[in-house]
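Only a single protein chain was left out; the remaining protein chains are all shown in position.
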Amino acid sequence: MIQIKRINDKYLVFKVEDIRFLRQEHLIGGTLIGTLPQIPQQNVFCGLPLQLFKEEVIFLMKNGIAEVVDDSASHVTALTSQTPEDIENYEKQRHTAQQLQIKEYTEGMLERRRQALEKKGMSGKIDKEVVVATDNAISYVTDATTTNETLEGYNMFSKENVLSDLLEHVTSAQYYIFNFLHSRGYFLSPGLRFGGNFLAYPGDSVRYHSHYIAIGKEYEEKFPIKSVIVGGGRLGTNVKKCLVLGGENDEGGDSVYCIEWSGFG
Amino acid sequence: MKKQNLNALYPHPYPYVVDVVPPVIHNPISVLYFLCRWIFAGNTSPEYTAEYVDGVVRAVGDAREGLWKMGFFGKGILSRSEPSWDIRTKRRLGLHVEEGVYAPEEVTQFRREQRQHFKAERAKAEEEELKRRQDIDRGLAVADKNEDDKPVRPEFDRDAFLAKSYEMEKRTEDDEVVDSLGNLVDIEFLQLMDVEALFLHMAFGLKVGDMDVKAMVDEFTRKDPRFLTYYAVYHHYRSLGWCVRSGIKFGADFLLYKKGPPFTHAEFCIKVMPKDEPMPDFWWQSNLCRVIGGVKKTTVFCFVDVPKVEGVVDDAKLVEVLKQFKVREVVYRRWIPSRNRD
Amino acid sequence: MAEQIRTNLVHQHLWSDVVIHQTKLTDLVHGTPPRTLHPDDAEIRSEWLVPARSNDDWTIKQWDECFREAEGVAGKDVDRMLMAIVDNDSTIVYYFVYKGLVKPRKN
Partner (left out) sequence: MEDDTIDLADEQQDWSFLDAISGTKTTSPHDNNQSLPKRGEKDFEQDDTDYQQKVLQSSLDAMYGALGGERRHNAKNHVRAVWFDELQKAQVDVARGPHFKTIGTSDSQGKVWLYPEETIYLLERGSMELFWPNGVQISLQGAYAVCAGKMGEDGIDKIHTYSHLKRAGFVVQRAYQQSPPSVSVSRDRPLGSSSFSLFSYSWIYRFNVHNIPFLWTHPRQLIFGVYNDRDQIYRDLQLVQAYRHGGPRMSLETAAENPFKVTYFVWKPRAADFKKSSPPPPDFKIVVVNTERQNMPTLEQTEQLFEEAVRRHENGDVLDQRHIMQKLKFGKREIILAMLDYGVINFVTLADVSFASNPLYEDKPKPRRNNGKTRGGAKKRGGKR
């Protein structure tokens, strides 16, 4: 079971393995909201954490795939229970790791420099050159520093703050249409940008264009023809997607309809 | 058509002809002339009549042509805007029609056909790509993509297309519109929106059957309880010089044209927002702005402070009621950070 | 309204055999277009149309009912209908309504 971290009313995932698992085993994609350290100056590709939307969390909890943890509380509890020895240990570990990184880096630089000079046939100059070149270049690398697991006993504290039954009984038109599409193998993402509750992809959203703009409605919920059917249908056509409107009918069955501009009139 | 020609063709923004008289103060004779003009006032402006049948306001004959040409009011019920069913049908049925005159609908038809050609070509290319991938799977081909096989937009011959498109056989339904002498009976009328009818009546004296202001307001409000609110918005934009038409095609309430459909595309889409009604959610707004942004128009939310209207709204009261309406516009537009950096 | 749609279909869009069926709930219009309406249609097919006014509201339930009525008249399954949405300016916009999921047009 994976842990979803809740901060206020938002649901986040911080581990790459969890993201891979949710995506490839359960067609749950979420949205990456963080900055990618490798290319921080753009918004097309984002980094950790991953934010899940409400319906994804409900699905994962209903099916026993994930539990929700109050992360702010866990973090503070874990932190305040660190002993001075824990902290000393931690600092030692960090120092050792850094020394190792610096050593590796320096050796790597030396080696590359040496090879470069050899290639140029200047092996005689090697010693002098290398010393100068590495002097200013000492760097060190820290871990991805993404999760809290470095904190002593963190996992224990987070387990105590599991909020598993929070969303057990939530049902709504939105969850209905999410589930309708997801259970048919569609991959979903938030849809406000296109005027719907969700966008639905026929497979992983990294490879396929979305097919549907999906809107959930209660069976007898009224909606204006002009903005929902004409506007939504028209938008769908402009962006090459179908508008899907649907809900659960009186008999508990599916009443789902696709709307598409006819191209005439 | 050149803009100059269009201006000559449609010189009047309203079904009213403005008299150009010399300034009176500088020229005593003109006082006499001016008084004459005044006494016969109204004679230079057309007086049109419309009918109210089956819940819609219809104009035929002179009114049909005049109301369209002077301010682009109404819509031909069988056409996209200006009544042109007559030309199209004559051409289709092989009856006499002037050469080289195409209805706007026919031009659209050309474009659509052209696009379809292109799409068919692209579909073919996609099928080939699938086959290529299957070949790669089977080891029959290597995986390097040849990028030069994108389909090209084919050349298109309008006349050939028209000839082909009208090859359709005459239908039994067409007998409904051809008289015993083989002449086409023009069944198309100009339909006025209810707001247009009231505007033309109260401002320019259009007769709508024997309805007066009270009868119109009562009847139109019966069909749509928010009629007066929409009317106030319509009147507001007309009074500022805009040509105001229905926005249904984009899910909006009105479209604003600078002069009218023959001149330019509409610039603005108006959504009427009665101030005291609950605001819609952001999904609704996002959808509307996407549709409208997609056709390069600007979304305007026109907030309306609707006064409490008590008693009957008749001739005298309509002006008073309109003066109590207040409107304020807010433009909504998608903002894309990467396009606003400099 | 159904009559207005019939006139529009027959004389603007050149449909044939357009008939109005009165059902308990609503008028339905049935007719045949001059060419295939959807690029994926193998051949011209006759269509069922539901009249609606642009300023009205709609519900999912109403679609269920319209399909049921159309199927009652047709005596067989109907997988798609057209909504004919009538505006006060005489514009009629037509939207396909499919039962269940269908793929969007590729193009």
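First chain written, first letter: the chains are A, B and C, and each begins at residue 1.
Assume a residue touches a chain if its C-beta (ideal position, glycine included) is under 8 Å from a C-beta of that chain, and two chains touch if they have at least 3 such contacts.
Small disclaimer: the values here were computed from a predicted structure and weren't measured.
Novice: Taking the entire complex into account, which one of B:90, B:119 or B:207 touches the absent chain?
Specialist: The one listed residue touching the chain not shown is B:207.
Novice: Tell me which of B:170, B:223 or B:334 is the one touching the absent chain.
Specialist: The missing chain is touched by B:334.
Novice: For chain A, which residues reach the chain that was dropped from this view?
Specialist: Residue positions of chain A that touch the missing chain: 5, 7-10, 12, 14, 16, 19-20, 23-24, 29-45, 47-54, 71-72, 74-76, 79, 82, 87, 90-91, 94, 102, 108, 136, 138-151, 189-193, 199, 202-211, 238.
Novice: On chain B, what residues meet the omitted chain?
Specialist: 13-14, 16, 18-21, 24-25, 34, 37-38, 41-42, 80-81, 104, 126, 130, 133-134, 136-137, 143, 201-205, 207, 232-233, 235-242, 249-250, 258, 261, 264-268, 273, 275, 278-286, 289-290, 293-298, 300, 303, 305, 315, 319, 322-342
To be clear about the criterion, only the chains that are shown with their structure count from here on.
Novice: Could you give the separation in Å between the centres of chain A and chain C, each centre being the mean of its C-alpha atoms?
Specialist: Here the centre of chain C sits 43 Å away from the centre of chain A.
Novice: When the C-alpha atoms of chain A and chain B are each averaged to a single point, how far apart are the two points in Å?
Specialist: Averaging C-alpha atoms per chain gives centres 47 Å apart.
Novice: Which positions in chain B touch two or more other chains at once?
Specialist: Correct list: 248-249.
Novice: Can you list the chain C residues in contact with two or more other chains?
Specialist: Within chain C, the residues that touch at least two other chains are 8, 54-55, 85, 91, 93, 106-107.
Novice: Write out the stretch or stretches of chain B touching chain C in their complex.
Specialist: 54, 56, 74-79, 85, 89, 92, 116, 119, 122-123, 126, 168, 171-173, 176-177, 187-188, 191-194, 224, 245-246, 248-249
Novice: Spell out the part of chain C that touches chain A in their complex, as residue ranges.
Specialist: 8, 13, 37-38, 52-61, 63-64, 82-85, 91-107
Novice: Of all residues in chain B, which touch chain A in the complex?
Specialist: 112, 248-251, 280, 282-284, 286-288, 290-291, 294-295, 337-338
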